[in-house]
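All protein chains but one are shown at their positions in the complex.
Showing chain A:
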């Protein structure tokens, strides 16, 4: 048990313990007890920083299923350390915030249980080196996200949102699993590090590009990239701390993690460059475009998260060009896009987390998040206003906040990439900075909307009536910590760069010298194109905001029928209908059809196998001799069985069945089985009596009412089944490949002290079987007794 595995397991253990102790605690204490976990994990993880910053990595293997190459290998390098610090750091703040946000009447033990489950799963994703283990944790994050979105499960919208996110992320996850299996086929290992080391051997393989696409699907669905982003706005039905934690700071960044992690593997491919960059830019634009028209504060933040995730994604795409170029002094500049991506990743978590908490406070204190009903809160919630202002300025890319730095680096990367002439960038590359710039303008617009519509203007009367007041101090701690980071990072960005980002760059570009990839971040670097772009963003953004009512109509152009959400709904409902129709067609409640399925599969599979293997043989030479009376007996049995088919009354049928039963008993006598004969006689007599007893209460046998066609096909099936049994019986009789084990039992007197071999087998050698047989008898008897004694339900109830 290493300390890394312990880090992953701690949240799970705590989650398992909560149900045991929560009843003994005062409700308000649960959150504080839980808070210990992320805080201590965060502190432990910070001790890794100096070690990792020196370029070292930590890895431990715990053998799990070594025969399948599946081992629980933990691996901590720069990249996973960033994510793990975010997971535990933001996790601590979110749990602290939840302690004040959630009412004590909620089922807190569930909430914290799911939250810890998520935390453990997320740590597992970023620390796993083994793809299979990573996949398992990956899906576990989807499951815990589902549980948290549906936390208020009495609300329909919560359930729908939870289902949507689950459907989309899990289907992407399954695609990713197939991609992982393809990687395994190519490289023969599930270890990411070994795959990275082998990349030159596998990149020419036919499955390489399909694996790339499938893994990207997993990343895109998880990180809410266009067109899979539709689940994220609906996931906002979750309690606000959950939105802040899962759906902006951590879980949605798992896709970013995956893309960064696999850049050394796939980064050199053109498909990768354009898929990641293109989808990222499209998401960036579409998210910001849609955020502007939302009225719900959380919906604005949801679309803004989609947009910012697209920004980070596109930066990773731009950065992958450097992998294609290989290391040289001129290619080093293209790695800066990845540096900006990682930098913005952290920045986004800080300001977006603070903004979500701000919205939570507004919702908590005012009771609505609708910007049409809000306004003028500046004087009522001054601290919250500060949070919103700083968070939004940072998101819009204004100084002196950290968003400014990473936004400038984003512009720089988008402009730099146009100088390349690979991957047909020379033709369409100019669109990269244009889309980036337009999306940034829209980002600026919705940032202004958040601040001005909520905090400026007049206080609406229904808000004033409630006499709202500033949030309690405890609720403000977490957002203020994040806001503090927003400012601190702006003034001391290079500490972050040196200790956190630099080792992560080494993980993404293992073949590049790490020192050259770490820029010295300046807030001011002269009048250059990035600065002009930022100024343009501010001017145009303000103008667009001012004249919004003139251009807001463009949102109505797009027909509702073709929106992604409507299409998603149609796909889901049509697939539900289709599967229902299909199921109804074969599960039609008719017992006869179910039997037919069974019999036909029996004939096809068993007889088919025998035919294919040409295993049907018949060797009558070993047969025992036949006596005349035996022939007579066989004839009687055949006659009786056919007569049974045409029996007109119940009594005839039962008597004919009795003939068969007693006939079998005769055969047992002939075939040297006295015990069987005795038992058969007794059982047959009792069964016949039972039949007669039951028939008193049953209707008279009617002639079979099925149509002639059904009768013929049933007859054909029966003949097929019967002949299959006969032919197989003939083929396997006298099968002598293995020696019989029966001679062992002939020693029964010595071994078991009995002279009747059959009895000793039943009572001694296989006594457990007999005991279980008695259990079966007992259960059947119990069933019979219950069915008879059960009070007849009323006619009306019987139908239900």
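One rule holds for everything that comes next: a contact is a pair of C-beta atoms (placed from the backbone, for glycine too) under 8 Å apart; a residue touches a chain by one contact, two chains touch by 3 or more; residues count from 1.
In this section, contacts and distances are computed from a predicted model.
K.L.:
UniProt protein name for the omitted subunit, picking from "Monovalent cation/H+ antiporter subunit C", "NADH-quinone oxidoreductase subunit J", "ABC transporter ATP-binding protein" or "Glycosyltransferase family 4 protein"?
P.N.:
Answer from the UniProt record of the missing subunit chain: "Monovalent cation/H+ antiporter subunit C".
K.L.:
For the chain left off this view, which of A:524, A:550, A:586 or A:697 is in contact with it?
P.N.:
A:697
K.L.:
Of the residues in chain A, which ones touch the absent chain?
P.N.:
Listed in rising order, the touching residues are 588-592, 595-596, 599, 618, 620, 622-626, 630-631, 634, 637-638, 641-642, 644-645, 650, 653-654, 657, 660-661, 664, 667-668, 670-676, 679-680, 683, 686-687, 690-691, 694-695, 697-699, 701-702, 704-706, 714-715, 717-719, 721-723, 725-726, 729-730, 732-734, 740-742, 745-746, 748-749, 755-758, 761-762, 766, 769-770, 773, 776-777, 780-781, 783-784, 787-788, 790, 792-793, 798-799.
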